[in-house]
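The complex appears here minus one protein chain, its other protein chains still in place.
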Amino acid sequence: SMHFDPDQLKQIYATMVRIRLFEQKAIEIFAARIKDGDFPGALHSSEGQEAIAVGAFSQLRPDDYVFSTYRGHGHAIAKGIDLKKITAEIHGRATGVSHGYGGSMHLFAAEMNFMGGNGIVGGGMPLALGTAYAATMRGTKQVTVVFFGDGGASQGAFHESLNMAAIMNWPILFMCENNQYAATTHVSMNCPIENIGDRAKAYGIPGPIVDGNELSAVAEATREAADRARSGGGPTLIEFKTYRHRAHCMVIPEHRPGKERRYWNQNDPIDRLGHQMIAAKVTDLAGLEKIREQETRNIDDAVAFMQSSPMPDPAQLEGMLYDH
Amino acid sequence: SMHFDPDQLKQIYATMVRIRLFEQKAIEIFAARIKDGDFPGALHSSEGQEAIAVGAFSQLRPDDYVFSTYRGHGHAIAKGIDLKKITAEIHGRATGVSHGYGGSMHLFAAEMNFMGGNGIVGGGMPLALGTAYAATMRGTKQVTVVFFGDGGASQGAFHESLNMAAIMNWPILFMCENNQYAATTHVSMNCPIENIGDRAKAYGIPGPIVDGNELSAVAEATREAADRARSGGGPTLIEFKTYRHRAHCMVIPEHRPGKERRYWNQNDPIDRLGHQMIAAKVTDLAGLEKIREQETRNIDDAVAFMQSSPMPDPAQLEGMLYDH
Amino acid sequence: MTTEMATARTLKPIQAMNEALNEAMRDDESVVVFGEDMGAYGGVWALSKGLQKKYGKLRVFDTPLSEAAIMGACTGAAMAGLRPVIEIMYVDFMMVCMDPLVNQAAKVRFMSGGAFKLPMTIVAPCGAGTCEAAQHSQSFEAWFCHLPGLKVVMPSTVYDFKGLLKTSIADNNPVMFLWHKVLYDLEEPITEETWTVPLGQAAVRREGEDVTIVSYSLMVHRVLEAAANLEGRISSEVIDARTLDPFDLDTVLKSVRKTGRLLVVHESPGRCGMGADIVRRVVEADFTALKCAPHVLAGKDMPIPFAKSLENACIPQIADIEREIQNLTL
Partner (left out) sequence: MTTEMATARTLKPIQAMNEALNEAMRDDESVVVFGEDMGAYGGVWALSKGLQKKYGKLRVFDTPLSEAAIMGACTGAAMAGLRPVIEIMYVDFMMVCMDPLVNQAAKVRFMSGGAFKLPMTIVAPCGAGTCEAAQHSQSFEAWFCHLPGLKVVMPSTVYDFKGLLKTSIADNNPVMFLWHKVLYDLEEPITEETWTVPLGQAAVRREGEDVTIVSYSLMVHRVLEAAANLEGRISSEVIDARTLDPFDLDTVLKSVRKTGRLLVVHESPGRCGMGADIVRRVVEADFTALKCAPHVLAGKDMPIPFAKSLENACIPQIADIEREIQNLTL
């Protein structure tokens, strides 16, 4: 299984906490803006799914291609994109990663091969074929990683993309974050069999089913699939079992069974990693608390940066649509 | 296995021959029209696949819903739609099943629940969900049968439709006529695993793989799936292995390996059934010949009917688009 | 227009549509409702709230996250004689289910030589103004009008939300019912209990002498504000098209013959948009009625950007409308 040295573990833990705090702060500011009569757009929290983003990126090359989703803050942060620019983007500032043109659902970072969030469920999967093909054609051994949810696996794009990737043997990691719900709909209304990962068999590719709240399990599955893809072994579908703590977005309240909630709360990925780090004597409670304090400062700095950033200037709109 | 009495067998054989002769005559007339400088539209021959259409309809109820394809002459004939009206339709006559509005790719017979051909590969599958739902809601125990090809199974619609049908437990027979090619593309470029039928597992439904050139095997698989669907057992994906004798359509010449061709020629579904009937003493060579002669006359009658039929009158166009 | 009297109350668009569905389901067993989250939850917009409880899971149900399957199921169900109503959560998502809509639902009747009826209604929120960026802000009404075989409805008042949805459901053809998200919180006093509004009848929302302004959906409200702001200086006649296909050209022509000036205001891009089509029809029908060039004030020919400052610059604002009215009446 996976080995991380203590410093790595602390960094990983810090990144997970950063994501959690980022999401909470985002909700706080959005709620305040809504209260002020402002509608700041949609916000999709990834709280509870931090181990997937962080575990995955711990095993990827910086030049690997990444397609994210509307629930993509965690992916962007784990990828290492500047927190300030992410914060600025979700509040529509000119200093944001997409200069305020994209917003929370469309975080892009071309220079890091972070190929964008997507407002269309499953929308990233067909695009992933293209970057994987480009890498194959050029022989660069970059892999492409594309995230989607349990609902996304019900889109036709899932089938077409996995099928074509398998036939072409293109290096793609199809990362299914099964957080049990698609908006208010339970995964049982989206998948009639127990594991989405088992659908890999329909394409003759591996389909590991992974505890998505266990950092090391995520990292290991990602490493394995990425190694295989890099060495010409083709695509992998990985199903990560996880849980979304919050409702789909801020304006759609959801009811969840109490027992289900308790189960998943006990399996919170950050708490779990924290306990493991203490048990392994990597750090102690105070050490974890220090990390959290540092990350709180990082978030606050990012918010301050955002608040002092200008709104985008409509005068620049005209040049934005086409490359000239 | 399936039992047919001698009369049934002769009728089945006759229908298969009727389809074969229909396709040949259609090509002959189209070729002549093209030679005359007329472009009569696209024509897709189902020669070689007759056992699937005829075997399937031998086991279905008259009120079952059927969705066909652009390669649908065989389905329509096996369903029992008037040969004259089919012939008239493919030549754009007002007396055709679709009054000349549909043509070869769009044969409809609403009163027989023949819900139409389709020019879009895989286009029928999502529609099949709707008739299956209607039957379920009304408790009529009608099943819905939808045909598509090995290429059609690569469309997103395949995945969405099988998935939804499985989750809803709707009574649908997904009939995959795997004739080895999608236009000029071999099935290996459309499916990375050996059997399309095995993809049923991704939906937790049965996926029998059937010799589509063996009439009784087709009939048996259809019966089993239809019985299951009628009694609340949900959908089935059936893969019929078969072979398309002709090129995709008249204007796309295809090269096929000689060995492959020989193998499938030796397994022609009509010849095979003929031999079986002779071996079982249901009839003799002369008996088969007599059937062929009768069917030739039927085709000729249909052609005569078509030729004496008027072209559709454009004056009626205005009323056709909307129901008022 | 049928009406039944009731005690006065206020109504919002979602309630109005929910009432329309409820009455349609009550009066006609063949009306069924389905879509993502449309069952127990009642739809993310609350469109089907309470309906599953009332009419059962066979008539109101959830689906997988598969729009092509949903649109196909809707089309097939209509072909089988049901009268389905589906929701597509944002009209933008229709891009994943265009085939069953465009190549199937809109054409089956015609391709079959008139053998089938397709009584189906697609309800979808549309429009910009909510900072949801390029993939959650489109409307596509021009596409749907360009597509033969589909009727297109875009209400602006709560009264029409209900009245037009009832008529849409009762129609034997596919109807695209697009409602603007920014109208979500609109509230109107209503005295009637139940009513219908026919397709193909525009409404004159304000009478005037100097200029005819045709609009629909959210923009009607902005146009009315602009017209009110210019009150006393310019007398504007404001027409709410209400249904775009069928389109009530007569009402527009009557007005243009009076004012001699035409402005069309819509939010979608101008190129090959609804405004261009209204201009075409008017100039073809009565060129000489026009005293000056007709004009279309449309959204920019751009995707909708996220940031409010950019988004506002891409869609007509009240000040823009005032400016165009003034330009036209110089």
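Chains here go by letter, A, B and C, matching the order in which they are written, and residues are numbered from 1 within each.
Here, a contact is a pair of C-beta atoms (placed from the backbone, for glycine too) under 8 Å apart; a residue touches a chain by one contact, two chains touch by 3 or more.
From a predicted model like this one, the values you see are computed outputs, not experimental measurements.
Interchain touches from the omitted chain, evaluated on the whole complex, reach A, B, C.
Between the chain not shown and the residues C:Gly39, C:Pro84 or C:Gly149, the one that touches is C:Gly149.
Check A:Leu127, A:Cys176 or A:Ile299 against the missing chain and you find that the one touching it is A:Leu127. Contact with the chain that does not appear here is found for just one residue of B:Gly100, B:Pro171 or B:Gly197, B:Gly100. Touching residues on subunit B toward the chain that is not drawn are 39-42, 92-94, 98, 100-103, 105-106, 118-123, 151-152, 154-157, 182-185, 189-190, 248, 252, 311-314, 317, 320-321.
Touching residues on subunit C toward the chain that is not drawn are 92, 95-96, 98-99, 101-103, 106-107, 110-111, 133-135, 142-143, 145-149, 245, 268-277, 279-280, 283-284, 287, 290, 292-296, 300-303, 305-306. Residue positions on subunit A in contact with the hidden chain: 65, 96-102, 106, 108-110, 115-116, 118-120, 123, 125-137, 144, 156-157, 160-161, 163-164, 167, 319-324, in rising order.
The rule we apply is simple: only the chains that are shown with their structure count from here on.
Averaging C-alpha coordinates per chain places the centre of subunit A 46 Å away from that of subunit B. Mean C-alpha positions place subunit A and subunit C at a centre distance of 36 Å. Rounded to a whole number, the gap between the C-alpha centres of subunit B and subunit C is 40 angstrom.
Those residues of subunit B in touch with two or more other chains are numbered 156-157, 160, 163, 167. In subunit C, the residues that touch at least two other chains are 63-64, 66, 68.
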